[in-house]
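Take this structure first; my questions come after.
Shown here: the complex without one of its protein chains, the others still in place.
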Amino acid sequence: MAGFDKVVNSYEEAMAGLEDGMTIIAGGFGLCGIPEGLIAQMVKMGKKELTIVSNNCGVDDFGLGLLLHDRQIKKMVSSYVGENALFEKQLLNGELEVELTPQGTLAEKMRAGGAGIPAFYTATGVGTPVADGKEVKQFNGRDYIMEESITGEFAIVRAWKADRYGNLVFRHTAMNFNPMAATAGKITVVEAEEIVEPGELEPSEIHTPGIYVNRVIKANFEKRIERRTVRQD
Amino acid sequence: MAGFDKVVNSYEEAMAGLEDGMTIIAGGFGLCGIPEGLIAQMVKMGKKELTIVSNNCGVDDFGLGLLLHDRQIKKMVSSYVGENALFEKQLLNGELEVELTPQGTLAEKMRAGGAGIPAFYTATGVGTPVADGKEVKQFNGRDYIMEESITGEFAIVRAWKADRYGNLVFRHTAMNFNPMAATAGKITVVEAEEIVEPGELEPSEIHTPGIYVNRVIKANFEKRIERRTVRQD
Amino acid sequence: MALTRDQIAQRVARELQDGYYVNLGIGIPTLVANFIPEGMEVMLQSENGLLGMGPYPTEAELDADMINAGKETVTAAKGAAIFNSAESFAMIRGGHVDLTVLGAFEVDQNGSIASYMIPGKLVKGMGGAMDLVAGAQNIIVTMTHANKHGQSKLLEACTLPLTGVDCVKKIVSDLAVIEVKDGAFHLLERAPGVSIEEIQEKTAGKLVVNGDVPEMVF
Partner (left out) sequence: MALTRDQIAQRVARELQDGYYVNLGIGIPTLVANFIPEGMEVMLQSENGLLGMGPYPTEAELDADMINAGKETVTAAKGAAIFNSAESFAMIRGGHVDLTVLGAFEVDQNGSIASYMIPGKLVKGMGGAMDLVAGAQNIIVTMTHANKHGQSKLLEACTLPLTGVDCVKKIVSDLAVIEVKDGAFHLLERAPGVSIEEIQEKTAGKLVVNGDVPEMVF
């Protein structure tokens, strides 16, 4: 079934077509569920002036934070970017632009982008700096602001299991933004812990149907923990 | 865990609070995945002037079509209502009102209702009778119409497995509109083939988290087939 | 000779490409699945929430919870995914489906389509058709070139309530294959033995004919 076999065997193939100035939508929350190898490949390719849409920007030495070292990022669209000294420096220098977006609005903007919905209304951010320049409309006596959807030339996603057709299953809270990111890329690239044959994933348990996915690569992940909290038993 | 045990033991309890003039959002596609017993209870209760939001209106002698016999429905919001002679008669008599809504727009209106999104834009229906009276806005040079969300006093849902907390799993294509309906009711009532204990459903495989669900009742379903098509092997 | 329903489906199937995600409407479009070329793989999307629709079930496989958008009992193909209606139309509306094939009452030379309602008769509803014509990357309409009274269904402007505007890319009728572009019907192929004159006569909208128009071969 050549037509639906989306597995590629190198990171070069996985990120082929990435160019300066593109918008990349990335799954992950903090360091949880991030496509580590695809980010490393982006660092290696050295493309510049990128717009990255991701809830966070990693830390100084891991995740999307690595793209800051060679100043590859022009603009971040994120809800929280406070884990990262280099980010702070580039932001204050004016080398980096940030568009702070409430977390739920960000998730919905990605979903809307993939779902052909150019804009939606939300009460989130009404009366705050987030509402600046946005259309306000009343529904049932309450104010809402219009938020526009987001799409990208690429989406980079981490999955647990992927089949060759690109059907995806995510593991625990490593799911987070990954399913929305997967829908919003013109080219959606998935890095998976495991690749299985079509038919091995139960159809109703698939989180992301393969129609959204263009390329799949198998990877080993470091899975660094950002805040290691344990209890004594 | 009294606070989260949502299982009720009678259909009277399941539909308690239903009144004349209410809006009820129903899951199901054709006769597939419909909450048969909850519909039967609505027939038994005889409440009138109901607005029913459902992709279809059953057939003459099964599903939501049963609500037509005693003229309980004032208005249907549906994408397709062509399976039903009684429906046709009441519509032509002017006893019944119908708001035809494209299937995808209907699904999205329910989802938006549950998700606190009062309206969204879609290209579906632009230039057609569906666009009449609706705001048109351009994004990237294309026209879109604004569609408002739907919520109801009740949502009635069929699930395959429900746990006592109201977490739901749906079976095959009996899923259809049920997950969206579940989010959009002020009181969401679920009729399930099987009730399991909390912890038996794998957290990442739950289709509808229990937070949306108010009442759960166990049922046996007839599961009538609308178009029985088989192949000879 | 006008094409049979099966021949129309067979001709549409030649528009498929390996790796296509396709939504087939009710009627002739459904038959397209029977003519997928050898060695080519396409995945069928059914808008009630199934990507990877398989054949009808055997008696033993029959399951009331497994239907397609035409409410027929079906099976899931290997590698299928099942999801809710909002997700299903997210894929459709978001342009992820490569091709939609559907029937119509009328198509006009601008690619507008009327397919869901004949005023005066009962309104059955548009189902998923409006979402499909608004969202799919490519839309092919199958229909008879003229109605049973001999009146053309390929018009200068649709007369019935529209399902969508400026969206149909191609028509495979019982008489011809026609591309819809630049405000005209462009004749690409003729049914075997059907003359350009007959097609012209049964096309009310603007028909563009360039040179010799080949006959379809089956």
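Going by the order they are written in, the chains are A, B and C; count residues from 1 in each one.
Heads up, the rule we're going with is that a residue touches a chain if its C-beta (ideal position, glycine included) is under 8 Å from a C-beta of that chain, and two chains touch if they have at least 3 such contacts.
Note that this is a predicted model, so its numbers are computed, not measured.
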Item checked: Visible contact partners (per top-of-document touch definition) of the missing chain -> A, B
Margin query: Touching the hidden chain in the complete assembly: which of A:T23, A:Q41 or A:S78 does that?
Written below: A:S78
Note to self: One chain isn't shown here. Among A:V7, A:I25 or A:A107, which residue touches it?
What the structure shows: A:A107
Next item on the list: Give the residue, chosen from A:T51, A:Q72 or A:N178, that touches the chain omitted from the document.
Entry: A:N178
Check: Out of A:K48, A:R71, A:K134 or A:R224, which is the one that touches the chain we can't see?
Finding: A:R224
Check: Mind pulling the subunit A residues that touch the left-out chain?
Finding: 29-33, 55, 78-82, 88, 91-92, 98, 100, 102-108, 110-111, 122-130, 170-180, 207, 223-233
Next item on the list: Write the list of subunit B residues that the hidden chain touches.
Entry: 1-4, 111, 113-117, 163-165, 167, 183, 198-199, 201, 203-204, 206, 209-212
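Convention: only the chains that are shown with their structure count from here on.
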Next item on the list: Name the chain whose C-alpha centroid is farthest from the C-alpha centroid of subunit B.
Entry: A
Next item on the list: Report the inter-chain centroid distance for subunit B and subunit C in whole angstrom, where each centroid is the mean of the CA atoms.
Entry: 29
Margin query: I'd like the Å distance between the centres of subunit A and subunit B, where a centre is the mean of that chain's Cα atoms.
Written below: 32
Checklist line | Sites on subunit A at which at least two other chains make contact | finding: 115-117, 203-204
Next item on the list: Hunt down the residues of subunit C that sit against at least two other chains at once, touch-wise.
Entry: 50, 76, 82-83, 89, 92-93, 134-135
